[in-house]
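So the structure is just underneath, and the comments pick up after that.
Note that one protein chain of the assembly has been removed; the remaining protein chains are unaltered in position.
For reference, chains read A and B in written order, and residue numbers begin at 1 within each chain.
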Amino acid sequence: MVLAFTFSQLAQQVVSGLASGGIYGSLALAIVLIYRSTRVVNFAQGEMATFTTFVAWSLMHHMSYWPAFALTLLIAFGSGVALERIVIRPVERGPVLPVVIITIGLLILVNGLSSWIWGSDVKSFPSAFSTRPIRVAGVAFSIQDLGIIGVSLGAVALLTLFFRFTKVGLAMRAVALNPAESELVGVRVGRMLALGWGLAAALGALSGMMVAPSVFLEPNMMLSVLLYAFAAAVLGGLESPIGAVVGGLVLGVVLNLAGTYIGFVGSELRLAVGLAVILAVLLVRPAGLFGRAVARKV
Amino acid sequence: MSLTVDEGDFAAVLGANGAGKTTMLRAVSGTVRRSGSIVFDGRSIGGKGPDAVARLGIAHVPEGRGTFGGLSVWENLRLGAYPRRDRAGVRADFDRVERHFPWLTTRRDQPAGTLSGGEQQMLALARALMARPRLLMLDEPSLGLGPIVVRSLFEILERLNREEGLTILVVEQNANVALRASKRAYVLEVGRVALAGDSAKLREDESVRHSYLGY
Partner (left out) sequence: MSGRLAWSLRGSAVLAAAVLAAVLPFVTSDFLSFQLARMGIFLIAIMGLNILTGYTGQISIGHGAFMSVGGYTTAILASQHGIPDYWTVPLAGLLTGLVGLAFGVPALRLAGLYLALATFGVAVATPSIEKRWESLTKGSTGISLLSFHSNHWLYGVTWAFAAGLFVLAWLIVHGRLGRTFKALRDSEIAAVSMGVNPAFYKALAFGISAFYAGIAGALYTVQNAYVSPDTFPITLSLYLLIGAMIGGLGSMSGLLAGAAFVEFVPIHASGIVAAISPFHLDTKSAGVPSVLFGLVVVVLVLVLPDGASGLLRRLGSPLANRLYSSR
């Protein structure tokens, strides 16, 4: 094990770890949003994100970055809502396995669709931020990393405000807690679930557009990000939105530091570290950092 | 089975466990599938789901309170007014509810799950009132509560009916307290209406009390 560092290198690694963590956390948040209200883990979340990132790529040939970015978020939102209404609604209320299979089917379908429409060759995706470094306290950080952290945290902040202070956000929280009870006060549960899927899809698009500049855009781009997002969601507690974000940030930093400072991990075993996190959390404390430890329901 | 509640009524539905009281309430609110005709205010609601029924002005306080434990007291109340668009009316109802339940003001931000059973029942009632319902239905409100709390709960119900003309339908196992507060009563037996009449008369009739109500 080779272990040698300078403070500035450590700071850089932490910041870039936070940036990756913001990406994982956004996708993890999407997964948690859907899981909270429907008990479904959407295995297709990553592929949906890739698809919408491809859409952004196409849009960016016709308009500048931020308008394309915004339009993509809207399109992603719409497609999430549509998916919930058409494909998930019929099986939402029943046993969990058929829904898992459907999301897996969607994973394969959307992955194939991305391949079919845009081809499997690797494309470059523009970054919102320049790749120039910026010096803070004498250490050089990448503007892109800082930008990604900013965008991710900004999205999370917006969502937090939405859930805490709007009527619809309150209704969605109620549905996540108790759908039957929510109906009795007049909440249209189906609409809230569709809304959840829409928001999740938008978050996925955000995550995809943030990661694409560094890993390059191709149909399988998000498969490993999905694994990290699962690890982050599990680490934070599958029902906790804050947990997903914090879990993502922590995971990003841990992966980066492990990859840099622990010799045999290198770059190839990052996935294995992600897996190890999932297994460790599930075996030691399944509720994660922020989840409530629930006694086994009899 | 056939049952009618007029505007301004305070009706109690009594009967032993398994007589079908809760199911009847759920049939009205749309929580269970039902057949037959259910007419509210001249409109048939037999095919509507619970959220549609709630939007028509029927507030159903289910068995076990049904408060959102993870949300604060204030948020529970806010949810009660969910379908309403008249902001001024909602604010007025907040004040009205706080007058009926003054202790709620001090507990605004407390998670509803940390309230006692009696307080949660009051909160559930308060939440239902926030909808400014045309019909208020309560399912076994006295369940798991001490006698003092139960008495004050029914006093509030009786006051709401008398002062504000709120139409109330209560399903209760505690026949005594329900008969005191209500105006009319129905006794169910195995899904049928076995007895119907004026609450005061039923309460005074010893033979009825012995054979149907067990006291």
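The criterion applied here is as follows: a contact is a pair of C-beta atoms (placed from the backbone, for glycine too) under 8 Å apart; a residue touches a chain by one contact, two chains touch by 3 or more.
This structure is a prediction, so every number in the text was calculated from the model and none was measured.
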Chain not shown, its touching partners among those shown: A
Among A:I104, A:V136, A:L161 or A:A180, residue touching the chain not depicted: A:I104
Missing-partner contacts on chain A, residue numbers: 39, 41, 43, 87, 90-91, 94, 96-98, 100-102, 104-117, 119-120, 219, 223-224, 227, 230-231, 234, 264, 266, 268-272, 274-275, 278-279, 282-283, 286, 298
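The rule we apply is simple: only the chains that are shown with their structure count from here on.
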Chain A and chain B: spacing of chain centres that average the CA atoms, whole Å: 43
Residue ranges of chain B in contact with chain A within the complex: 29, 31, 49-51, 54-55, 59-60, 62, 66, 68-71, 75, 78-80, 82-83, 127, 131
Footprint of chain B on chain A - complex, ascending: 167, 170-171, 173-174, 177-178, 180-189
